[in-house]
Structures are given as structure tokens and as C-alpha cells.
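A single protein chain has been removed from this complex, and every other one stays in its place.
Lettered A and B in written order, each chain numbered from 1.
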Amino acid sequence: MLYREAGQFKSTYAADAAILPIRQDRIGLALILVVAFVVIPLTATPYLFSAILIPCLILALAALGLNILTGYAGQLSLGTAAFMAVGAFASYNFLLRIPGIPLLLAFAGGGVMAAAVGILFGLPSLRIRGFYLAVATLAAQFFILWFLTKVGWVTNYNSSGVITARGMVIAGYAFDSPQEKYLLVLTIVTLLALAAKNMTRGNIGRQWMAIRDMDVAAEVIGIRPVRAKLLAFAVSSFYCGVAGALYAYAYLGTVEPEAYNLDLSFRILFMIIIGGIGTILGAFLGSAFIVVMPIVLTIVVHFLDDTLHLSVASSVASNVELMVFGGLIIFFLIVEPHGLARIWQITKEKLRLWPFPH
Amino acid sequence: MQPDPPLPTPTRRIGDVILSLEHISLAFGGVKALSDITFDVREHEVRAIIGPNGAGKSSMLNVINGVYRPQQGTITYRGRVRRGMDSHDVAVAGIARTFQNIALFKGMTVLDNIMTGRNLKMHASFIEQAIWIGRARREELAHRAKVEEIIDFLEIQHIRKTPVGRLPYGLQKRVELARALAAEPSLLLLDEPMAGMNVEEKQDMCRFILDVNEQYGTTIVLIEHDMGVVMDISDRVVVLDYGRKIGDGDPAAVRGSKAVIDAYLGVAH
Partner (left out) sequence: MISFFFEVLIGGLLSGVMYSLVALGFVLIYKASGVFNFAQGSLVFFAALTFVGLTEHGLSFGVALVATLAVMIVLGLLIERLVLRPLVNQPQISLFMATIGLSFFIEGLAQLLWGANVRGLELGIQDEPIKWLSDVAGINVSKFDLVAAGIAAVLVAGLGLFFSRTRIGRALRAVADDHQAALAVGIPLQQIWGIVWAVAGFVALVAGMLWGARNGVQFALTFVALKALPVLILGGFESIPGAIVGGLIIGATEKLAEVFLGPYVGGGIEGWFPYVLALLFLLVRPEGLFGEKIIRRI
């Protein structure tokens, strides 16, 4: 009843090709944007910003990057965190060595460096496919982290290995409070998400999906797999690089290699599996899920602890978290391989008919 | 009462040779798929390749469109002689094809699949596409219009937003034809376009193929098993058996050839 499309006719291809062709969807998105940009900054607590919203947005950006590479272009990658690290350290070096460089330019530069490294480690994908490629990306993960730890120049010969990220300042305005950081991150992520949506709808997105689905046929119709694959690695790594820089500057406050370990790569992979491979929305849903889940678990464990007096050790919570993640991955792959995004799509389709059953 | 005068046959001007294959030999390891095959294709004609299973017909198409590289022989397309053609160059040269075991992109909708056929005509960079302004936007909409023409032509409007994987076999074959047509090819290679179809679907497909040939002037090379179809729509026929050419000429001549009858057609009892 609420979600009827009836009466909404598209008379131009432009209207049909819009991101949100249905009016109710557009209203919904407008509402979300208002909540995100206006309501939340006014009402949320600093904890909410720092522990949930900001990491959720930043990791969603990284998940977007991985989704472009793995979901759309079909190149499995286990080295996401390493590309984030490249972005973080490159941004740090740009800020350090080019005095007066604008913050956003440094972040973009970090992304570009990550893209370059991404292309380098993407070259094997021209010969290798499937889980062989996954192992090759593991090489990237371990090698890059080793490099960033060992090569002194990168860390400016820092003896402790942990660099403090200086505050974010754009045009003289300092983004210090959680609220301000949140708004900055939100803006960057929203713009990049829009760009990703446009790319995946357009010709390059179709090229990526063609490579993913049947690359021999793609070649026959004139798509160059080499170019498309390397571009996928480049764009994906750019997104991960920017996410990495934001991770350091807007979330952790430090620039250190250990933050970008294999575990983070797996978490981001889990995000896109649970959220929905090959969708833009999936990156956000998955990120929200993975960021919020440990917090929910901790609350549940504490609750059980208090009410049932089980005196549960903290390690139990983290182990249960591992089991829940693992179990959920398997559950989603069995029940809904296309993840939360598909569940959302099905819900919308049911909403179209509501209150009628069919 | 006088019988109606015969309808004038549409005069397609069959032109000069545009594709020439000479002494093509292809082997996989020890298996010889093609041995010393020579034939040509004239512009605007419908050329059929027939023969028993395993004769090398699909391999022949694969050689023409650059998927396989023959060990011997040359291919001449529009005057350019080469040993084997790179897939990408073939596509640029205006050759498109469909596959025996449907090679559609299962994860995409019908519309997107056909749009991929327009890939070579799209020039906007990925950054322009990311921002969705100017050239990227105009190209996308212009090519969408063109693709819609093809969708109309092949009568698949009702399924344009359906993911291809969900379509029945016959419709998938039609979508594959649409994707090939989207490239506006001058030479169209069809690998068993009517396999697995019932009589009605076959008639539709024949009609589409003939329309494509007459309206757009596209040269067509097709592999087909249904003799009725072959005799009806093709101008000339090549017959392969065990990788060798055993017949080449117009349908009537081929049908009467002893070698072809022994190998493939059989004798009416």
C-alpha cells in the first residue's frame, strides 16, 4: 500500500536508468541522508560516534573497495588490509614531507599510492584465478606489512613503530570532536559510494561483471580483460587506501602496521559476504553488522554474567565472537548467499504487495 | 482464374569474398580438430557449416573469431591476411558470434548483457562514468536507445530486466543473438542457434536471422543440424567430417553429393 509503484511511469531512458527509479525509494534515501547528516550529529553520544559510526563508515568504504574487486570483478582478495595500510602510510608521508599539503589531497594521494600497489599485486590475476589468486593476495598482505614495518624511511625512522596521527585540519578548520570527524568521514564516504554506484551501473561495471561471469566470452565481445582487471584492482585499492588513511586519522589516531593485519582483511571479506557480494548497499549493511556484532555480544555476555552470575571470562566473549562470525558466514552462504542486501530486496518486494499476500 | 504471379524474390546482392580461410589445420595435443580446410564467405550471404558431431564445426568458428590459433593456414578478412586473429581485434573488425553452450553473463540482466555488446562503442573513461556527467551520461543513454531497438526487433521487451540465469533456454539464445547484434557486426557467426528449440521457436529464430541478413546486410555463417533450416535459409553450405571438408556449394548440390550423404545425411528408405 505504501510502496506502490503503480502510476510511476518512466518516459525517458534517463529516468529508467536512475539509481532510484521509485519515488518511495527516493524519499527513503532523502530521509536517511537527513538523519545521517543532521539528526545524528545533533543527538548521538561521543561513544556512538567513535566506537560505532565512524569505524562502520570507514570499514564500509574498504568493503566497497573489496566488493568492487571481488563482488563485481570476481577477483578474490585476502589482502584488503594491506592496501589500507599503504593508503595510511602514504598519506602520512605526504603530510609529513610536503608542507602545507591539503589534508584531502594527502588522503587522495594515499589512495593513488594504494592503487599503484594494487595494480602491481593485481598483475598476477592476469594469469591466475580463483583461490590461487587468493594466495597471491596473501603474499601482498604479508609482504606489504613486513615492508612497512622494516623500511625505516616509511615510518620516518620512528623507533617505537607507532606513529601518532596528527589532527585533521582542512582550510584552517580543525576536525577534532567526534561529531566533526563523523561528518567529515560521512561526506567522504557518501561521495565515494556515489561514485562507486555510478561506476558499477555504467560500462566499466558491466565489463567487470562480464569478466567475473565468463571472461572468455567477454574477450570475444571486445572487452580487454587485462585492462578491466587491472582497473578493478586500481579502483578497489584506491578505495581501500582512502579507507586506510581515514582509519588512521579519523579513528585510531595512530599510524601503525599491526592495525592492518590479516584479521582485518578477513573481517572485511566477511562484511561483503554477509552484506551481499556484488552490491553497494551490501558493503554498508555488512559493515554495520560486523562492527555492531561484537558490541552486542559483549553486552549479552555481561548481561548473562550479571543476571546468572556465571563470571564469564573476557576471553569467552572473544571466542564466542569468532564462533558467531564463522557460523554466520556459513549460515548466510547456505541460506542467502547474496546476503543482507538480497534480504532487503526481498523485503521491498514483499512491501510492494503489502497488505496483499500476492 | 489465373494463379497469383510468384512473389518477386528479394534481391540481396551477394557481394565479393570477405572472409577466406586457407589450409587451416588445428590440433589439440594429439587430436586433430581441423585438417587443411579451405573455403570462403561472400558478403551479405548466409553460409551454413554442417556435419556430424565432432566434425570440427565449433572449432572452425573458434578459429575465425580468434579463440583458437590454428597451427597452419591463414585467415583473410577484408583483405588482411593473418595466421590467427586476436579475439579483441576480431571484435573490433566487426565479427560477432553466439555460442553453442550459451555464453551469457549469468549474473546480469538481459538489458545489461546486451549493453555489453555495445562495449567497443563506448569511450567515456571510468572517471567520467563515476561522476555521471557529460559524455558518459550521453553515451549510456544513446546506446540504451540503440539496444532498445534490438530488443524490439527480437521481441524480448518483457524480459529486459530479468536476470539472464532465470530465463528458459530458448529466450537465452535470443538474448545471446541480441548481444551479438548490439555490436552492429558485419559478419555474424552463429553456433547452433536453434539447438534445443521447438518448431515455433525455430521458425521465430529463422525469421530473425533472415531479417538480420536482409535488413542490416549482415553476412552470416551458421552451424546448424536441422537440414530443413539449412536448405531453406542458406545460400551456400560447407560440409565437414572428422575435421575435413567433404562438400562445398549451394544447398541442392550438397544434398545430392554422395560423400555428404554417406557421412552425414543418410539415404531415405
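We adopt the following convention: contacts are C-beta pairs under 8 Å (C-beta built on N, C-alpha and C of every residue); 3 or more make two chains touch, one makes a residue touch a chain.
These numbers were taken from a predicted model, which means no experiment stands behind them.
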{"item": "Of A:Leu53, A:Leu76 or A:Val154, the one touching the omitted chain in the full complex", "value": "A:Leu76"}
{"item": "Selected from A:Val216, A:Val300 or A:Leu353 as touching the chain missing from the view", "value": "A:Val216"}
{"item": "Residue of A:Lys10, A:Arg23 or A:Lys150 touching the missing chain in the full complex", "value": "A:Lys150"}
{"item": "Per the touch definition above, residue among A:Ala171, A:Leu308 or A:Met323 touching the missing chain", "value": "A:Met323"}
{"item": "Residues in chain A touching the chain absent from view", "value": "76, 124, 127-128, 130-132, 134-136, 138-139, 142-143, 146, 149-150, 214, 216-217, 266, 269-270, 273, 315-316, 319-330, 333-334, 337"}
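Rule of thumb we're sticking to: only the chains that are shown with their structure count from here on.
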{"item": "Distance from the mean Cα position of chain B to that of chain A, given in whole angstrom", "value": "42"}
{"item": "Touching residues on chain B, where the partner in the complex is chain A", "value": "65-67, 87-88, 90-92, 96-97, 99, 103-108, 112, 115-117, 119-120, 122, 124, 126, 129-132, 136-137, 139-141, 144-145, 148, 179, 183"}
{"item": "Touch list for chain A against partner chain B, complex", "value": "13-14, 17, 195-196, 198-199, 202-207, 209-210, 212-214, 216-224, 231, 235, 278"}
